[in-house]
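Coming up: chain A.
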Amino acid sequence: MSMLLSTIVAAPAIAAAILLALPASQRLAIRVVSLVGAIISLAGSVQVARLYDRGVGGLQLGEDYTLVPSLGIHLNLAVDGWGVALLLLTGIIIVTGVLASWTVARRDKDFFVLLLVLVAGVFGVFVSQDLFVFFLFYEIAVLPMYLLIGIWGSSHKVEGQGPFRFAWRAFQVGGKEYAAMKLTLMLLVGSAAILVAILALWNEAGGTTFDLTALQSHHFSRQTQMWTFPLLWLGFGTLAGVFPFHTWSPDGHASAPTAVSMLHAGVLMKLGAFGVMRIGMVLAPDAAATWAPIVGGVAVINVLYGAMCAANQTDLKYIIAYSSVSHMGVVMLGAATLNPTGWNGAVYQMFAHGIMTGLFFALVGLVYERAHTRAIAKMGGFSHVMPAVGAFFTLACLSSLGLPGTAGFVAEFLVFLGAAKTQHAWWAIPGVLGAFVTAVYVLRAVKTIFWGPKPSGEFAHLTDAQRTEWFAPVMLGAALVVFGFWPRFLLDFIDGTSATFLNRIPQVAEVFFP
Partner candidate 1 sequence: MSSLSQFVLLAGVLFSIGLYGLMTRTHAIAMLLSIELMANAANVLFVVFAKAFGGAGQIFVLFALAITVAEVAVGLALVMLLYRRYDDTLLDLANEARE
Partner candidate 2 sequence: MMDSIATSVVALAMVLSALFVVRAKNLVHAVLWLGISLAATAAFYGMQGASFLAGVQILTYVGGIVTLMIFGVMVTRRHEGSSVPSGHKNGFRALLTSLLFFGALAAAVQKTPLEPRPGAALQTTPELARALIDDYVLPFEVASLLLLAGIVGAVVIARRKDLETPATAEGRRAAMAEAHAARLAAMVTKETA
Partner candidate 3 sequence: MSPLLTLAAVAVFAPAAAALLLVLVPPLRKQGMPAAIVTLLGSVAAVVSAGRILLDRLGAGHAAESIVTPWIIVANKPLAELGLLVDGTSATMLFVVCLVALMVQVFSLSYMSEEPPAAYGRYFALHALFLFSMNVLVVAPNLLQAFAGWELVGLASYLLIGFYFHKPSAAKAAVKAFWMTKLADMGFLFGLLWLFVQADTFRWDVPVSHELANVVALMLFIAVVGKSAQFPLHIWLPDAMEGPTPVSALLHAATMVAAGVFLVVRADPLFALAPFARDVMLWVGAITASFAALLALVQTDIKKVLAYSTASQLGYMVTALGAGNAFAGFFHLGTHAFFKALLFLAAGSVIHAVHSNELADMGGLRKKMPLTATAFTIGALSLAGFPGFAGFFSKDLVLHSVEGKGGWIPWVLLMASAFLTAFYMGRVLIKAFLGAESSKAHHAHESGPAMAAPLVILAVPALGSGFLGAWLASSTGHEYELHFASMTPITATVLGLAGLGASWVVFGSGGTAPFADVIARLDRESWVDRSWELGYRRVMLGAAAVLGWFDRYIVDGVMNLFGWAAIEGGQKARTLQTGLVRDYAWALVAGAAVLALVGGLK
């Protein structure tokens, strides 16, 4: 039995444990330990991709440890093709995230501990083949966010308006604590819904095992599926930013420190979408088919609405945050297609958006650290002083608007194609429109921030990326282009797994896999 997967999951956790033992004054050691933990995970993920036999497909590299025998809970780890892609994503993001956090000054030990714990949870979710353990890791991945944002975040103020103005009295809207609390509570309301659904499914399958493979082979009654699926969809979907439960995301991402935004938008939101597909749609296939029109309908709202909201923002982080809402809509749209094209696209979009938004937030962090403002109206001509940042930002924008040659294109194209293939072909229209609106707001942002006359005054002496700051943009940018030009590096993994899962949806299986 290979220990590869458990190594990937445990490396960050062990690194965090070592950090706990280190004195807070050992600042370099803290960073090095964190980085080593992250790199081990990344290397492990790469190794997983190498070892995974695409020809065979299915679950591979399995490990099984009994956790709670009396309840049939096993720490059952294995990867499928989706897992490979998402492990790679997480590995890349955490390594770059650690590097992007090199300059965290306050309570840095705590910061890295929480960051590593969080990422251990994320890795865990992607390799868990036990529903309970899946949920366990899912929760772990969600909670450190509260502290990460609450302690290291940044605040601003939003004045109350509109009919619910009075509710503004209760808290400081826009503050980091508000953002952290809103994020955590909304996500945990989501987990509560998931929990109930899990209980119901577990109980109906006999109440003896949480093993996903076993649960998959159990055909749940249509009635159970019909009410558990929406719970799973909205529960996980809250993390994936499904409208109208996306509202934690802009505030959360805007308030979060760089690496946290990277991880959160880059990886955590994918956890939500992954959950909807891997748990919701696979375990409740009939309901998924029945609910698909609504899931897809909401997803296209997400795409277009998120893009339009982003177009209205003046704060750089809010732009990126809303763009995440929009792009996660693409993922959910892909999921709702219930065909291999759309599903490949959805998973690919998870990867592509993860990398892209990681790059975005890393760069925004760089800019913010230097300019100390996120109001794009105040910026201008930054390409004169930080050309590389400008170039990478543009690259991220291009992927974001789905330019061929970037990973974003492959993903969005597949999703739109998948959508067009369904009975609800109109889904593709708002989808593509959303991509256009994205082009409008991202390029406007590039123009405003990076183009224009050479900055003067306080911005005249800003510097380009330096030393460790280079890693994140270079790695992520390269990933965007490489996986954009040659998507098969990942698609070959993803494709086999999508097919396996879709086979479970009878209506779909008939059409695509006769």
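Candidate entries met the following condition: all candidates are chains of the complex that A comes from, given by their letters.
Criterion: a residue touches a chain if its C-beta (ideal position, glycine included) is under 8 Å from a C-beta of that chain, and two chains touch if they have at least 3 such contacts; residues count from 1.
Just so it is clear, the model here is predicted, and its values are computed rather than measured.
Looking at chain A and the listed options 1, 2 or 3, the chain it touches in this complex is number 3.
Residue ranges on chain A touching candidate 3, taken from their complex, read 158, 160-171, 173, 181-182, 185-186, 244, 247-248, 250-251, 305, 308-309, 311-313, 340-341, 344, 381, 383-384, 387, 398, 401, 403-405, 409-410, 413-414, 416-417, 420-421, 425, 428-429, 432-433, 435-437, 439-440, 443-444, 446-447, 450-454, 486-488, 491-492, 495-496, 498-499, 512-513.
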